[in-house]
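The structure follows.
The complex is shown incomplete by one protein chain, all other protein chains being positioned as in the whole.
In order of appearance the chains are A and B, and numbering begins at 1 in each one.
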Amino acid sequence: MSNQVYPKDKEILPGLQIEKVDDRIMTLNVGPQHPGSGHMRIIIKVDGDYIVHTDPDPGYVHRGEEKMAEYRNYITNIPHLERPVIHDSCNILYPYCLGVEELLGLEVPERAKYLRVIAAELNRCVYIEYWLAIYGIFLGHSTMFMWPVGDRELLIDLLDKMTGARVTHAYFVPGGVRNDVPPNFEDVCLRQVNYFEKRLKEYADVFYDNPILISRTKDTGVLSREDAIKLGTTGSVLRASGVDFDIRKKEPYDVYEEMDFQTNVLKAGDSYARSKIPWLDMFESCRIIRDALKKMPKSGSVRVKLKPKPKGGDTEVYRRVESGRGSLGMHIVSRGLPQPYRLKISVPSFRNLIAMPHLLTGEKLGNMPAVYWSLNYWPVEADR
Amino acid sequence: MSVIAPKFRLGYLVKGITDNIFWIIVLLTLIGIPVVQIVLIYIDFPVIDGEIWNPFRVFDAMTHPERALPLVKNFMQTDLFKVVAFPGFGFAALIAAAVIFVERKMLAKLQLRVGPFYCGKVEGILQLMGDGLKLISKEIIIPAKADKPLFWAVPVLFAATAGAFVALIPVAPGWVVADIDLGLLAVFAVIGFFPIITILAGWSSNSKFPFIGGIRALYQMVSFEIPLILSLLGIVMLTGTLNLSEIVESQVNFPWIIFMPIGAIVFFICILAELERIPFDLPEAESEIVAGWLTELSGMMYGLVQLGSYLKLYAFAALFVVLFLGGWNGPWVYPIEPMAEIITDGIVIMPDALVIKDIPGLPLFPQEMINGTIWFILKTAAVIFFILLPRGVFPRVRIDLLLKIGWYKLIVLAFVNIFIALALVYGGIIGPGGIL
Partner (left out) sequence: MGTASGIIKALNSGVKHIATKRFTFRYPEQKLKFVGDGYQYDPNSGVGIAGYKGRHILFHDKCTGCQLCAIACEDIAEAIAMPKVEEEWKHNKKAIMPQIDYGKCVFCGLCVDACPFYALYMTNDYELSSFTKEALIYTPAQLQVKPKVDQDVEIQIDEKGANHG
């Protein structure tokens, strides 16, 4: 830790300001056009090798999703609302569909619930593999970029057979799912998921037990248990600091209460734990998929037929779901029209962003990519 | 190449051909005749095997190729050949090109993907040529505020120093470009140039990221040079000489790696750091400082730096083989037995008609050399495989961990190695006057 603290009495305005050139303190702009930043900017003030002040600057990808949702009815909102996190698209449509079903009073058939669970878990694995790949490349490990992205193709192939598109599924609708799976899907799915799990175990030798990685990420960016709860973090960041909270277990939705899986909790709270929890979560997802394939009813309808322009009553509803990054919630207010009156998306990335200045200040500059990306932050979702 | 070609007319084609012929004839007479006069009057023809080589013998050799062989053999023993082709630049550049291609394909196989496969019908062999052509055709952009003389000099200096390093390595008995008595010391002197060139590149680019990259490269290379030199002191103590050819000759019975394993490991890790390869590739850390000290170099300057980098890779691997693995020594593989008749009678292609010993000029080089070269190349290939492998398996180390490794752990291990060497010498086991 540095013993040079940025003077507390100096008022620091947010954003990139014009200021006098300081002798010791250099302002670095890890900006949007930087191989190590993603689509957001972090303004870092550095004293030698230690970071003294961090100011994350999101907002580059703000498109006004919530406002645009007010002009579309409940069905045509679907391809639009899945875009904030496009490769986790089922998980961001999940609370929307659950909310609208509550508004319209629909009853989802059993087979549709199981299909939704399978699609959601596959999507979670797809997102986590992508995140792991970028984590590897931030640390300079190009093999850890190629292997997750390659293994992700197995799951994308499954989703392709199931929904018809590799990434932009638009699969969930209020009332069920849009189409049934093709014949012989269960067999192919089981084989590919088993092979996927075997590939996951190979990551341990080359990444998680690699002494160079351990020396780079252990005890960096430590988030204690009280701080994690106080700052309102969620998802894998919370579980890596010792808090046992997973919405699939605490507030189960669809058929999750019949699935047999466990929550992974690590107590260390450093970057290494935060990078390990999603990998352990993927094993649980494989278990859920196998379970759901076994328990799924062999036939049945997968969708409730809706009236042409469904209208809700004069109510509001809030549902939340455990996505790849944490708890994702949607608050839908309807006033009796086919369009929602107000749609608010509450994203886990934005909540975890609050932990970033708290963790990065006082760290070495060399640890910045490891700590920043281990917070499971997806810039597009945070900006909506 | 977006010029639209004009319509074809026969008249234009004939005019073009006759224009070219005219100019060729004019240039040949205007320049060729004075050159021929100078050659005939002022230059002495070479004397090979007791015969003067005048131009008539050259024409004769063009129609009967086997009579040109004494000329070729004489050329192979000159210094120019040694520098340009065999143990010097041509050989090293061929190995460097092969290494680049093998690296890309091997890493691709490790990462479960395919690598280059489209350019060149067989698994992308011509990819390297395509990359070279692309680099040559790019524009060389010099930043406006850069220090121009230094900026232009950097890639040339880099490739030249790498070439100087290659010149010191012995490949086969008697085949070394520069046979210096203090060979190992000359190696250290040449290696000491590389940090200076890196810092010149970083400084003359006049930009933030190359500057940080240059400073990091300086820290890294300087802090790993000390364990590099210390780990080789053990070898010097055991053999008592600094000449690289003599060190190889002293390993006729056993390679030094059996007695100095710690020194070999320390030297290997220092090689990875000097070459800026993963896990020590901080100076080029892409996700943090775009491309380090190479950021502002574009086009063929970048190509020259890459060439120098891979020449350095070959030279370090060859140095490892020479010092620790026994150089060119190895069991007899080629030419196959029986050997004695080949030396006395020559290789018999058709009995009683064509015996190679009877053709003047053959054999071009002593047959013993082929065996040494084969073993040298095999061992260098094995060492290069182990240098390329960590690129697929390890992440990058952070700067303070790197300095800790270089200044604490490796120096301690190198000193342990020196004590082992001292114990072996004083115990009378190896070294001058020892049992082995």
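A few points about this structure:
Please note the rule applied: contacts are C-beta pairs under 8 Å (C-beta built on N, C-alpha and C of every residue); 3 or more make two chains touch, one makes a residue touch a chain.
For clarity, every value in this text was computed on a predicted model and none was experimentally measured.
Set against the missing chain, the residues A:Glu19, A:Asp209, A:Glu226 or A:Glu251 yield one that touches it, A:Asp209.
The residue from B:Phe280, B:Trp293 or B:Phe394 that touches the chain not shown here is B:Phe394. Contact with the chain not shown here comes from a single listed residue; of A:Val30, A:Met162, A:Cys286 or A:Ala382, that residue is A:Met162. Only one residue in the set A:Ile25, A:Val46, A:Ala170 or A:Ile229 touches the chain that does not appear here, and it is A:Ala170. Hidden from this view is one chain, which touches subunit B at 106, 109-114, 117-118, 389-390, 392-394. If you put the missing chain back, the residues of subunit A touching it would be 71-73, 75-76, 78-80, 143, 150, 153-154, 157, 160-165, 168, 170, 178-182, 191-192, 195, 202, 205-206, 209-211, 214, 301-303, 305-306.
Note that in this section only the chains that are shown with their structure count from here on.
Separation between the centroids of subunit A and subunit B, computed from CA atoms only, is 49 Å. Residues of subunit B touching subunit A in their complex: 107, 110-113, 278-279, 281, 285-288, 290, 391-401.
The touching residues of subunit A, counted against subunit B in their complex, run 34-36, 49, 136-144, 146-147, 150, 206, 210, 212-213, 215-216, 364, 366-369.
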